[in-house]
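A single protein chain has been omitted from the complex, and every remaining protein chain is retained in its original position.
Per-chain numbering from 1; labels A, B and C assigned in written order.
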Amino acid sequence: MNPYRYYFRDDYSEGCHPQILKALQETSLSQQIGYGHDDYSIEAKDLIKQLIPDQDADIHFVSGGTQANLIVIAAALRSYESVISAQTGHINGHEGGAIEASGHRVEAISTADGKLDVAHLSPLLAQLNVVGSTQPRMVYISNTTELGTVYSKAELTALSAFCREQGWYLYLDGARLPAALTAPGNDLTLQDVAELTDAFYIGGTKNGALLGEAIVITHPELKTGFKHYLKQKGAMLAKGRVLGLQFRELFRDNLIFDLAAHANACALSMVPAIEKLGYTFRVIPASNQLFPILPDLVVDELAKNYLFHRWEQIANGHTVIRLVTSWATPKTVCDRFISDLELLTSNHRR
Amino acid sequence: MNPYRYYFRDDYSEGCHPQILKALQETSLSQQIGYGHDDYSIEAKDLIKQLIPDQDADIHFVSGGTQANLIVIAAALRSYESVISAQTGHINGHEGGAIEASGHRVEAISTADGKLDVAHLSPLLAQLNVVGSTQPRMVYISNTTELGTVYSKAELTALSAFCREQGWYLYLDGARLPAALTAPGNDLTLQDVAELTDAFYIGGTKNGALLGEAIVITHPELKTGFKHYLKQKGAMLAKGRVLGLQFRELFRDNLIFDLAAHANACALSMVPAIEKLGYTFRVIPASNQLFPILPDLVVDELAKNYLFHRWEQIANGHTVIRLVTSWATPKTVCDRFISDLELLTSNHRR
Amino acid sequence: MNPYRYYFRDDYSEGCHPQILKALQETSLSQQIGYGHDDYSIEAKDLIKQLIPDQDADIHFVSGGTQANLIVIAAALRSYESVISAQTGHINGHEGGAIEASGHRVEAISTADGKLDVAHLSPLLAQLNVVGSTQPRMVYISNTTELGTVYSKAELTALSAFCREQGWYLYLDGARLPAALTAPGNDLTLQDVAELTDAFYIGGTKNGALLGEAIVITHPELKTGFKHYLKQKGAMLAKGRVLGLQFRELFRDNLIFDLAAHANACALSMVPAIEKLGYTFRVIPASNQLFPILPDLVVDELAKNYLFHRWEQIANGHTVIRLVTSWATPKTVCDRFISDLELLTSNHRR
Partner (left out) sequence: MNPYRYYFRDDYSEGCHPQILKALQETSLSQQIGYGHDDYSIEAKDLIKQLIPDQDADIHFVSGGTQANLIVIAAALRSYESVISAQTGHINGHEGGAIEASGHRVEAISTADGKLDVAHLSPLLAQLNVVGSTQPRMVYISNTTELGTVYSKAELTALSAFCREQGWYLYLDGARLPAALTAPGNDLTLQDVAELTDAFYIGGTKNGALLGEAIVITHPELKTGFKHYLKQKGAMLAKGRVLGLQFRELFRDNLIFDLAAHANACALSMVPAIEKLGYTFRVIPASNQLFPILPDLVVDELAKNYLFHRWEQIANGHTVIRLVTSWATPKTVCDRFISDLELLTSNHRR
C-alpha cells in the first residue's frame, strides 16, 4: 500500500467527524425509544427548525440519499405521474433505476451544467392530459449539482414560481446542500431552500456523518403518511437514535457548514494553479467538486498516487477527471497534488 | 425522569457495544472505497465464512431487518409468487406491508408458538398451478421467532427437506439468530442454518451493533443481480464500511454470541422466580424474550418503573406482557425486577 | 361429444345476447374515434346515468372484472393502505394476487355467507396509525357475493355509514350486480348502490355481453387521473366502441336486468325440488348460484351430463357443488337436471 496515495474519489471515503464519535460514546448506554422517538432525534429536529421558517415542517432521518429520493418521490406521485430531472441528475443514472422501480418515469433533460431552468420545463407542458404520456408532477434538482454547480436565489425562485403555477412539486436533493450553501458565490440560505421548495434533504453522509440524510417536508400533501412509507421501504431504523444523534452534532454550532466550507476551500484552492498551467474545466468550479480536463498521459501518472473518477474521455487525448474534497481533506494534500500536477505537466510538455 | 426506570421494551434500546465504538474511532480517518468494497466489509465476510460450509455464499450488509426481508423476498419471487409466514411473522404484521408493497402476497398461517412445520405448509400445495391463486414459492421463518421460541435441528431439517422437494426457497429471518443459537435448548449451529436454508440474515441491530444485518445467500438463483436490488432499494450505503466494521467486531472472538448468551441468561434467570409466584407464560421461555401472564393491577404497578410491551389483553383481568433483555442488560436490574414483582404480587394478593 | 351435456359451470359459457350481435353488425362500418370517445360509449354512459342520482359520476368501460378491481383499488390507495375483503372475496383468492401485485395488502376476514358487516370491520381500527401495520382504507364487497348471497339496503347502509365515518372508501364489485338487484328478496336499487358506495362496477361479461364491465365512480377523490390509470394498465381499448356499444344495448329497455332476472329464476326454480329430495344448501339460495350438498356418488353421476364446480369436499361422503345459471340457460335444461337428480337420488337411496 502506497502511503502517499490519497483519495479524491468522493466525499465519503472517511468515517466521521470526531465530535460525532464522541457523542456516540457518551450516549451509548442511555436507553431510548426506537424508530425515531429518541431524545436525540427530537433535539436534532429542533436544531434544524431553528434555521427554517416553517415550524410545521416534518423532518425524517434516513440512512442514504437514494433511499431519501425514492421515498419522497414515490410518496409524492401517483403511478402515472413523472419526475423531471437533468440528464446528469442522481436519480436519472446513478440509483440503479430506483425511481422507475417505484413505478415512475424520469423525464431526463439534457443541460449544460447540471442545472434545470424554466426553459427546460416548459416543453413538458405539452404532455399534460395526454393519456398516452406520463404526467409530469415533480421537478427534481440537486444543489450542488452532480457537476458541482450551485443554484442562485434568482434561479431557485424562478423554478419555484413555475412549479407552483403548475401545481408541480419542487424537490431538492441536498446530498451536498451544505457545500452549496457555503460556496463562495452562493446567495441562498437554508431558509430560502425551505421556502422555495416543497421538500428537500440535507446530506449527512457526504458531510462528516457515518451515514444519514435529513428529509425536510414543507408541503402539507407530502407529509401525509410519510412515516408509513419509511417503514414500508425499510428506511425506519430501530435505532433511529444513530441518525438523530449525528444530526444533533452536525447542527450544533454550525458544524455541518464549517465542514462543508472546508471542503469547498480545499477544492477551490487548487483552481488557480490548475488554470495557471493552462488547463480548463468541464464546468466552472464552484464547490468541492472539480472537473479539470487533463492530458491522458498526465492523468495516468496522477492515478499512481491519487484515486479519482475518470469522468469522460474526450477528444485529442484528453480526459475530464473528477476531484472531490471533503471535510477530512488535509490542505497539505491539495498542495501536494498541485505540485505533482505541475511536475507531471512540465514533464509532459517537454 | 425516574432514574430507577428501566426498559425491557426491546433489545435495541441502547447504542452499541464498546468494542464497536473503539473500532469506529481507530479506523475513522482511514480512506476506504465506498458501497461495500471497503477492507472492513471484506474482513467481516471472511470471518462469517469461517463459520459456514459454503465458501461461495454471498454476504451483503444492510441497515435493518425490514430492508433485508423485503429485498431478499422481492429478489427471489416473480410477481405472482407468494411467501408463506406464520401469522406472527415479522413480515406479516410488523413491516407496514413492505412485502405486499413489493408485489407479493404473504400467506399467513396461524400457529401456536410462532413456528412453522410441514403440516402447516402442505395445504398450500393445492394452490399450485391454479391461475386464480398466488403461487407459494418461499417459506419465511424467524429464529428465534417473534415469540422467543427456537427451532430444533430436526424441525429445520424437516422444513428444509419439504421445501427442496417442492422447489421452494427457505428463508430465515435471523434478527435474533444469535439468541437462538445460544439458547439453552438449542442444537443448531450457524453451519446448519447455512446448509438447511437458501438465504438467511444475522441481526446486528438487536445484538450490540448501532445498526446492520448480514444477509447470507447460499442458493445460486438468489445471488443473481442481488447488488442491483440493494442499490435500487436504497440499501447500499455509501459508507458500507460502517456496516462491515461492526460485523468484523461482532464476529471477532465470538463477540456476537457472547452478547446473545448474556441476553438469554438475563431473561431466563427471571423465569424460576416468576413461576414460583404462580404465574405462567404465553409460550414456554426459551431465549431473551419472556411473555409472562400477570394480573392487570400488577402490570400497572410494574409499568411505573419498567417499560415493556403489553402484548395481549386476556380474560379475567390478566395481561400478557413482553420482557426483552439485551447484551446491555445488567443482571442486577433483572434481580430488582423480580423483587419488585414479588412485592407487588404479595400486595396484590393480600 | 355428448349432445345432452350442459354447463352449469358459470354464467360466461356462451357468447352474447343476439341484440348485441345485431348492434355490432349494424354499426360495424361506422367510423368512430378511439379510446372511449366513440358515440356508443357516450350513449351508454347516458343510459346508465339515468338510473343513478349523481350526474357527475365518472363511468369507464373495461374488459374484465379483475382489471376493474385492480385499477380501482390501485388508483384509490396509497402504497401503505390496504383493502378489507371477505375471505371468499374475488380479490382475495381468485385474481392471482392482482391486488398484492399492485402493492396492497388484502385484509381477509372469515365470514359465514360471504358478506361483510360492521362487526367484521371494527377490529381493524386497531391497526390505524401503527407504523408496523398496513392502514385499512377501503372496504371491498361483492353483490351478489361469491356465494350468491345478496346485501339488503339496511346492510349496505350500515357499511356505508361506518366507512364514511372512518374516511374509508366503500367499493362494490358488481360482476353479478344485475343478479343481485333482480333477486327475489332484494330491496336495493342501482340508485341506492350509487349513493351508498364510492365506486362500483356493473358486470357485462356475466350478463350477456361478449366482455365488459362498467366502472362507476362517485367519490371525487377516486376520479382523479383515472383515465391515466386505465391507459397505463392496458385497460383502455383502442376500439372502446366495442364496450360502449354493448352497454348501450344492455341498458336499453332494461335488457341487462331482464337477463339477470331470467338467470335467477332458472336457478331458484330448482330449489324446491332439491329441498324436497331432502338436500340442503351450503348457503341459502338467493340468486343465480346454488350450492347444494349432495352425496359424492350422485355428484359423480351428474357430472356425466352436467359440468359444474365441485366447491368443497365435506364430511360423510358429501360434496358441495356450485350450479350457475345464466341469461342463456333454457328453463327446460333446469327441469331436465331436476328429473335427472331425482332419478339418481332414488337409485342412490335404494
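One rule holds in what follows: a residue touches a chain if its C-beta (ideal position, glycine included) is under 8 Å from a C-beta of that chain, and two chains touch if they have at least 3 such contacts.
Note that the coordinates shown come from a computational prediction; the quantities given were computed from them, not determined experimentally.
Student: Quick one: say which of C:K45, C:R137, C:R176 or C:K206 touches the chain that got left out.
Tutor: Result: among the candidates, C:K206 touches the missing chain.
Student: Give the residue, chosen from C:D10, C:D117 or C:D296, that touches the chain omitted from the document.
Tutor: C:D10
Student: In the full complex, which of C:A101, C:L121, C:A214 or C:L250 touches the chain missing from this view?
Tutor: That would be C:A101, which touches the missing chain.
Student: Could you tell me which of C:L29, C:A112 or C:A126 touches the chain that is not displayed?
Tutor: Checking each option in C:L29, C:A112 or C:A126, the one touching the absent chain turns out to be C:L29.
Student: Applying the definition given at the start, please give the residues of subunit C touching the unseen chain.
Tutor: Given the touch definition above, subunit C has residues 6-7, 9-10, 12-16, 18, 21, 24-25, 27-34, 62-71, 95-98, 101, 205-206, 210-211, 228, 231-239, 241-242, 328 touching the missing chain.
Student: Need a quick check: the contact residues on subunit A for the chain that isn't drawn.
Tutor: Per the touch rule, subunit A residues meeting the hidden chain are 79-80, 82, 93-97, 100-106, 131-134.
Student: Of the residues in subunit B, which ones touch the absent chain?
Tutor: 35, 74-75, 78-81, 131-132, 135, 224-225, 227-232, 236
Here is the rule we go by: only the chains that are shown with their structure count from here on.
Student: Where centres are the averaged C-alpha coordinates, which chain has the largest centre distance to subunit B?
Tutor: Of all chains, C has its centre farthest from that of subunit B.
Student: Could the interface between the copies subunit A and subunit B be described as same, meaning over half of its residue numbers are common to both, or is it different?
Tutor: Both copies, subunit A as well as subunit B, present the same residues to each other, with over half of the numbers appearing on both sides.
Student: Would you mind pulling out the distance in Å between where the CA atoms of subunit A average out and where those of subunit C do?
Tutor: Chain centroid spacing, subunit A to subunit C, equals 52 Å.
Student: Whole-Å distance, subunit A centre to subunit B centre, using C-alpha means?
Tutor: 34
Student: Indicate the residues of subunit B shared as contacts by at least two other chains.
Tutor: 95-97, 101
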